[in-house]
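As you look at this complex, bear in mind that one protein chain is not there, while each of the others sits in place.
In this document, chain identifiers A, B and C correspond to the written order of the chains, with residue numbering beginning at 1 in each.
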Amino acid sequence: MTTQLASGAVGRGFGDRLILAATIALAIVMVIPMLWAVGLSLKTNQELLVDTQSVLKAPWTLINYYDILIGSGVFRWLLNSIIVSTGMSLGVLVLSSLAGYGFARLEFPGRNVIFVLVLFGLAIPEQAVILVRHQLFSDLDLHNTYAGLMLPGMSAPFGVFLMTQYFKAIPTEIDEAAMLDNASRFKIFWRVLLPMTLPAQATLGIFTFLHAWNDYWWPMVSGTNQQMYTLTVGIASTQQNFAESAGLGYLMAQAVFASLPVLIVYMFFQKYIVRAVSGAAT
Amino acid sequence: MIRPIAILLSCLALTSCGVQQPPNEIVVQRFFGTCNAQYGTRTDVAAAEGECGIMTTLINKFSAENPDVRVRVSPVAWPGYNQLAAQLAAGDPPDLVTMHLSSIPDYQSRALIEPLGKDLRAVGVDPQGFTAASSAGVNIQGDVFGLPIDNWAPLWHINMNYFRQAGLVKDGKPILPRSPEELLEHARRFKAATGKPYLVQTLAIERASYARNLYTLLMQQNATIFPDPQHIHLQSPEAKRVVDLFRQIYVEDLTTKNLDYAASTNAFINGAGGVFIVGTWLIGDFEAESRRADRPLSNGYTVRPFPQLYAARDATYIDGHAWVMPAKERTPQQRDAVFRLLKFFADNDFEWSRTGHLPAYQAVIDSERFNALPHRREIAKLSATGMTLPASVQRQFPVADIVGEEMSAAITGHKTVDAALADAEHRINDLLFHVL
Amino acid sequence: MPGIELKNVTKTFGAATVIDNVSLSIRPHEFMVFLGPSGCGKSTLLRMIAGLESVDAGEIWIGDRRVDQLAPGERRVAMVFQHYALYPHMTVRENMSFGLRNVRLPDAEIDKRVEAAAKMLEIAHLLDRKPGQISGGQRQRVAIGRAIVKEPHLFLFDEPLSNLDAALRVRTRLEIAQLHQRVDAAMIFVTHDQIEAMTLAHRIVVMNNRKIEQIGTPMEIYSRPATTFVASFVGTPAMNFSPVELSDGPNGFVSARLPDGAIVATRIDKASLPISKSFKLGIRAESLEICPVGQGETAGVAQFVERLGDRTLVYVKLSDGLTIVAGDTGNSRVAINDQVGVKFDGSDAHLFDDQDRGHHAVLDGSAT
Partner (left out) sequence: MLYVAPFLCLYVILLVYPLFGGFWLSLHKADLFGGRRFVGFENFVRLSNDQVFLGAVGNTFYFILLTVPALAIIGLGLALALNRQTRTAAVLRGVFFSSSVLSVTIVTLLWKVVYAPEGGFVANLLEVFGRPPIPFLSSAELALPAIAITTIWWCIGLPMMLFLAALQQVPRELYEAAALDNAGRWKTLWNVTLPSIRRTFALVLIIEVVLQFQLFGQAYLMTQGGPNNASRPMVLFLFEVGFTRWDVGYAVAAGQILFGFIAIAAFAQYLVARRKEAF
């Protein structure tokens, strides 16, 4: 948000305040589900069984959170999600940067054809290949490993596309200056060009992280071992029909607990995340 | 260039480790929910209640008694078959899995689970001791492919306080309908007297309960559901009668609507209606609720088998849970541990039957202490009247899904009854035709 | 200090030849400017010397080392790019020391060189800033500094002044000239600006269409252009050209008759002229003087008048339709559509034969 735009330069005043009020109202609607969940999580399961309106009345309790601390798999799931999301993001960044540099800067036979073929990959939805991929991972013995959870995300061509465009936008003068500075090809890539792509790296990293964090189907069918559950799979494993024996308050506490880290991280880095996401559009 | 690639490779090597299973560890995958907060470390099985509590404490107790074995429990969302399929396809299944008797043929026919008979006998579990229904579920082609732990059936859980209000109690016992017409009449009377719907049903986001009702009432009419293992027969007057009945109940608001499983359970506990049609597994929970003061169910809960609404036969669709052992390589230690755990479950089947399920062992059913449990005498006849679908029918779970979906559509009025039955029959036959 | 030698250098891109058999020799410590319009190949030639473009045929020597197969970093050349090509994520100091670190110079030596260069360029206070935080002119100095610290045998400048505003350009031009005094290296400077070329160069290489048109000192280029291209490209306003017919003039010189009949007496030796089907006369505006009608060799109508202050340029349309530019005094009273006379001073006139070779007035004291 670098420049203030003058979209409201004319006719400020009442209309402006009206818009603001409407937006705030919408924002309240936006947070209601979250607040509702937090409220539910602060009540005992027994009380909720009788009446959920009791959310508005004392007494509230942290018993559900205490229960999570002593006996929930949510820690392990969180850890797995963090490992998988971070690993996938790093992997995508490394692979996309290397490939993006290759496509943008190096001459090799068939480069353009290969690049177009990679672009075609943008049109392949994960779901269309998931069954065959699942069999493939079975043959490679990759299920229930972190690599098995991370690798599919790394094959997505979006990052390569983004990085190629970004590398192409860097003037070749920079490369040439570095060549005259006695830098090896790899050094040019690593020390000179790569640091210049940091904004793109941030965008790509955040997108990949969020994608990995929210991915559901693949971790569900690949990380089937409870110790390999990611957060999405773990939470889902406790929420379907018959498993609701644990109680509504407990489930909500678990959801809140599981969301907290990512929401906190989000709040801290909001500025950068917003900038990175906006960066993707330009 | 070399360095990052080396880093990448070593990262890959690191991440490909995943989880290593120690040689004395067995992974037990089950549904029945998670309740670690309440039962996480408890081993006092007798004090536990409900499926989740009893299952958790049983396994805790086994672990405590067998310190050389590590049991890793992996609870899955019910019924867990998608996950199991993924695990089997990945070649990485758990060591023991809970499975419905009706699903065992699917896995047995593809050699995905191992025969257990010889080893069970070796640890002292005699498959001859299984109840008839359990035995039929796990015995395939001359071998035993699972350790049954219970049988269950749809039951009528009754709020006696409302029944009394509606004049449907005689000699302290609920008066239950003996025909569809009587059912409607009771329901109307009930509604007039209490203002509540007669039935509490799980109608939303649910398939299995529809199928259980349909199977039960078809069996009571002696209708042929599967003329042969590859075909279902649903476009029959018998089936139409059943679905019409439920449709009528729905139309007249004689049932709760739009409740999913959790909501309907809560609704019954909170006094939303008279009869909750659901399985055996909630007897323990409702019984506990009836002992609490000032609740709709206080001192007013009883349970009965599905009443016989059609004259032809007193029958109830019955299924059951069993432990099965997916085929995979195991260390001798693990194999040993698996059978010790199975033996433990066989020995503790009484504890499991406190959930409300019918024991899988005739000896337990006949036992004094089982019959001393509340309401068990009322449902004991299920071991005689319970019927399963033919074991030769594959894919019973997806079949029940389709039955449930189409029945739901018919009952809630999205389709005509005839269309729903025709669609169900067509879809199921298509499914069965394409089973390889 | 070594000189630079280009021998029959050729470069092709696919079917297109971009540098055609160029040979050139640069003396040690010489300031050489490649001048030409865009697309003439001057930048390509520079980049070939730097090693940024491959050499398809021919050889490049720096001193006694043949460098055309060496990597750019090994040629001991430094380059200042048009857009500076500073590394945006590095501080000024890091920018300047990057190349030195790459050759693993000791830290103390690196610091010494960077400090010295920064001091010389007056950017010592900027060393810890990043390129994004300093002005365009300062970036230019950093780019130069980055070249200086390498202590190269040869500096290469690729239109380094084109991104500066006019005032800064003049100042930087002077500074580059001073820099050349201080460093012990040859310089090659690519530009399309003839003033930069004239002010900076020891010698200018004028290029056009992938070929060298002429190599010479600024005054040689200006006063003895080898081709019509050089003649028209160098000098403001551009030289007037007209097809002429030759006749004998006094002292063995030739006279040229313009299509409108005006006769211009040159100081070009008739004997030196080759046989040619046709000749073109080239004559600069400063050799044409506006005069009252009838007093000059010819006359015409003033079409435009450009007042430059110290003098005035008058575009005169002759009777045959040819327009020529003539000079007048700063306070000229000529107005558009005035009838004016034009007086020719043929002593600095040039003739170009049908091979486009230039022939010039005999130099005083010699008869070539």
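Odds and ends about this structure:
One rule holds in what follows: contacts are C-beta pairs under 8 Å (C-beta built on N, C-alpha and C of every residue); 3 or more make two chains touch, one makes a residue touch a chain.
All of these numbers come straight from a predicted model, not from anything done at the bench.
Note that the undisplayed chain, when the full complex is considered, contacts A, B. Within the set A:L69, A:L106 or A:A169, the residue that contacts the chain not displayed is A:L106.
Among B:V123, B:I175 or B:A204, only B:A204 touches the chain that is left out of the view. Not every partner is drawn; the one left out touches chain A at residues 1-11, 15, 19-20, 22-24, 26-27, 30-34, 36-37, 40, 48, 51-53, 81, 94-96, 98-99, 101-103, 106, 108, 114, 118-119, 121-133, 136, 151-152, 154-157, 160, 189, 210, 213-214, 216-217, 221, 231-233, 235-236, 239-240, 248, 251-252, 255, 258-259, 262-263, 266-267, 270, 273-274, 277-282. One chain is missing from the display, and on chain B it is touched by residues 1, 5, 8, 81-82, 85-86, 88-89, 110, 112, 203-205, 207, 257-260, 263, 266-267, 395, 397-398, 401, 405, 408-409, 412, 414-415, 423, 427, 430-431, 434-436.
Throughout what follows, only the chains that are shown with their structure count from here on.
Centrality annotation: A (chain centre taken as mean Cα position, compared with the mean over all protein Cα atoms).
The most distant chain from chain A is C, comparing centres defined as mean Cα coordinates.
If you average the CA atoms of chain A and of chain B, the two centres end up 38 Å from each other.
Chain geometry summary: the mean Cα position of chain A and that of chain C are 57 Å apart.
On the side of chain B, the complex with chain A involves touching residues 1, 4, 8, 11-12, 14-19, 27, 29, 31-38, 40-41, 50-52, 72-78, 82-83, 86-87, 89-92, 94, 205-206, 260-262, 266, 269-270. Residues 171, 173-174, 176-183, 187, 191-192, 195-196, 198 of chain A are the ones touching chain C in the complex. Only residues 49-50, 64, 67-68, 70-73, 83, 87, 90-91, 94, 98, 134-135, 137-138, 141-148, 150, 185-186, 190, 220-222, 224-228, 236-246, 248, 250 of chain A touch chain B when the two sit together in their complex.
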